[in-house]
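This is the structure I have questions about; it appears just below.
Excluded from the complex is one protein chain; the other protein chains are retained at their positions.
For clarity, chains are labelled A and B in written order, and residue numbers in each chain start from 1.
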Amino acid sequence: MPAKRPNNPARELLFGDLWEFDPAPETADPNIAPRYQLFINGKFTAPKSKKYFDSISPRNEAKVSEIAHAGDSDVNAAFEAATAAFPKWSKTPGAERGKYLYRIARLLQDRAREFAVAETIDGGKPIRESRDFDLPMSAAHFFYHAGWADKLDCAMPGRRLEPLGVAGQIIPWNFPLLMMAWKIAPALATGNTVVIKPAETTSVTAMKFASILQDAALPPGVVNIVTGARETGAAIVGHPAAAKIAFTGSTAVGKWIQRELAGSDKRLTLELGGKAANIVFEDAPIDQAVEGIVNGIFFNQGHVCCAGARLLVQESIASEILHKLKLRMRHLRVGDPLDKNTDIGAINSLAQLQKIRDLVQGGIRQGAEIFQTECRLPKKGFYFAPTLFSGVSSSHRIAQEEIFGPVLSILTFRTPEEAIEKANNTPYGLSAGVWTDKGSRILKMSAELKAGVVWANTYNKFDPASPFGGFKESGFGREGGKQGLLDYAKLA
Amino acid sequence: MNRLPITKTPKCLVGGAFIRSESGRVYPLQDSSGEFFANIPLCTRKDLRNAVEAAAKAFSSWSARSAYNRGQILYRLAEMIEPRAEELVRAIMTTQPDRPAAESEVQTAIDRIVHYAGWTDKYGPLLGSVNPVASSHFNFTVTEPMGIVGIIAPEESSLLGLLSMILPAITSGNAVVALTSHARPYSSILLGEMLAVSDLPAGVVNILTGARADILPTMATHEHIRAVYACVGKAGRTEIQKGCAESVKRTVFLDEEKTIDWHSESAQGLDKIRSFVESKTVWHPIGN
Partner (left out) sequence: MKSGNPLSLRKLVCKVGSVDEVGLGERVAKYSTRSLKKESKIFALRLAASMVDLTTLEGKDTPGKVAALCLKALHPHAGASVPCAAAVCVYPSMVRHAKPILRGTKVKIASVATAFPSGQAPLATRLAEVRAAVGDGADEIDMVINRGAFLAGELNLVQDEISAVREACGKSALKVILETSELETGDNIRAASFLAMQVLREGDFIKTSTGKTAANATLANNQIMLDAIRDHYFATGVEIAMKPAGGIRTAKQAVTFLIAVKETLGDRWLNNTRYRFGASALLNDLARQLMKEKTGRYQAPYTFSEASGSY
């Protein structure tokens, strides 16, 4: 048992202004057009609705671009194009289909920096993350699935995978381009065609991606991108030509889609919300655990469905973890996401910022103890300081509801069984974290935790080869790996 | 003077016990000649609730058993049923008097049990994987049973159809609550009697009889049931899917309006098992 390392409050490290970093803005040109049309049948097409809406940058509330608002007839045109493209695309030899995906992967890599800047401006995530995570991972998903296209007989023993038809796909705003890659790559690899809708607040990189599809000479209609808000999504869900709906987003909307599809015989996969427990035992490598906790909740401003939002710490090390967490949080640089040194950027939208504020106020009202780092937030734009709550009980709203922001709740436990009980005490089951040096305990805990992804001694790791998806009300179906492939195919 | 034979009161199987509906309601079942055969329990939503509780109790120990042990228990079930095949044939024949068809159904049913007995320790490695991620992590995907699976059995095939739906679910460690054929429940009831004396732990399979209208809505919305496997028509699918949406339940449907060849090879196999397992992916660093 590790000795308690008492933290004398008089001993403080000095994190002052001796050496301040100058602004280090990323200056690459994002090439954002003033207005984006829909991408239907391989062409940029003005919406029949003639309606456009503004995309606002959360970093400074400036208008980024105008986005077409697809109405029912536009969605219909997209499905017509996808339906028309399906027979030829699905019969294109796998090796040839794969080559298109390889091309797309390469073209994304070529223009990675430009896309990263656009992603940051449009969505608010720090350039460090869009540059080092979103873009490389998006390209990796196309690269990975490209190789599957001619090996579809190998994914399920004794069976051949056949495409479903047109896949209707709806993606969220937290990883706009990456979620697009997660959705499109396996759909195309298995021979489906696609109608996809990016989130209302983050359409820019999706439309930029359309130009990559053109450069890759992907046959018209194989991928159609329609932008818009909830009605556009509803039109996709309800479209009779959709053979499958794939949705990533909130649990509430996921339930609505499942109801809508009742009786339709459309396939459905859902990747919904979470309220993951990140469990730290006293024998964990503490400094790496602290880093993992920070990465678990503050990555992408906490706009992550699998965020480690409930920290469960063994009681014997609770004060040490809390102390080290606070220390570590002081080095999180909050501010302009375009600055290369920014760790935590802008909250994606005003609505989301308001939701986070409300939940945090609720936490304070319910008596949890709040800690926020002192940081100067930019005057314009949507920002929220990294926040942690201690003295939280399982019944508190902040411990139950998905906040989808940089807010961590800390609870304690005494035994492994209690940790499992608390971790599983939620309708969600997307992910969980376990930190301990004891190998057998890791295997036991990961078996007991009701979650689709368990990160042991690490957190928030992703890979196209690694299936991702939830238990319980976090949804069904997997994305990535051979398991994800099977959700875009029928077995013959 | 002819001896008056003892008739059997058919009962449902819940948590290893033979029960009648808590409602006390029954419906009369006629045999193929139209004669009264027996009163069948008309189960209610409360019976379903009790069955789910029994299944939940059984699930934790059944799913924790080794795959080898589950395989042996399933094989033992086949061993036990084989000498009682004639009983099952006659049970089927109460409502479907075609003897060769009944014999064939029972034989396929027993063979299907053996088929799944062999799967218990093989589906895992075929559905799971070790995933070559780009970072310095060991990453593997394993399957886990979902928990409690609700089953609406086909009207047509009371023995083979029901068993074909139960087996893939329990092979991986799920527990099952099943509603039998309303018109032809007797072979299912007899199957329940055989399950009850097999090595299968009490509560792993629970068999209710009654009307779909009484059971189906509750099965769809009961939050503890994690998946529904139903052989129903379009209206049934719609109702189940709507109910399941409330707790994001997994649904697998067979279309009752199409002819299902329960004897076919494609009525069994790995993909059926896959429908009732969750994939869990675990990451761990590789380092000193």
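Just so we're on the same page, a contact is a pair of C-beta atoms (placed from the backbone, for glycine too) under 8 Å apart; a residue touches a chain by one contact, two chains touch by 3 or more.
Predicted, not measured: the structure shown is a model, and the values here were computed from it.
Touched by the hidden chain within the whole complex are the displayed chains A, B.
Here the missing chain is touched by one residue of A:T232, A:Q301, A:Q314 or A:T458, and it is A:T458.
Here the missing chain is touched by one residue of B:N2, B:S33 or B:N288, and it is B:N288.
Screening A:Q288, A:S316 or A:Q400 against the full complex identifies A:Q288 as the residue touching the chain left out. Interface residues of subunit A facing the missing partner chain: 1-3, 5-8, 10-11, 13-16, 18-24, 128, 132, 283, 285-289, 291-292, 295, 323, 331, 340-341, 437, 457-458.
In the full complex, subunit B contacts the hidden chain through residues 135-137, 285-288.
Heads up, the rule we're going with is that only the chains that are shown with their structure count from here on.
Touching subunit B in their complex are the following residues of subunit A: 140, 156-159, 251, 254-256, 258-259, 261-263, 265, 270, 272, 427, 442, 446-447, 451-458, 461, 463, 465-469, 471-476, 478, 481-483, 486, 491. Contacts from subunit B toward subunit A in the complex involve residues 126-127, 129, 131-135, 137, 139, 141, 144, 146, 226, 234-235, 237-242, 244-248, 250, 253, 270-271, 274, 278-285.
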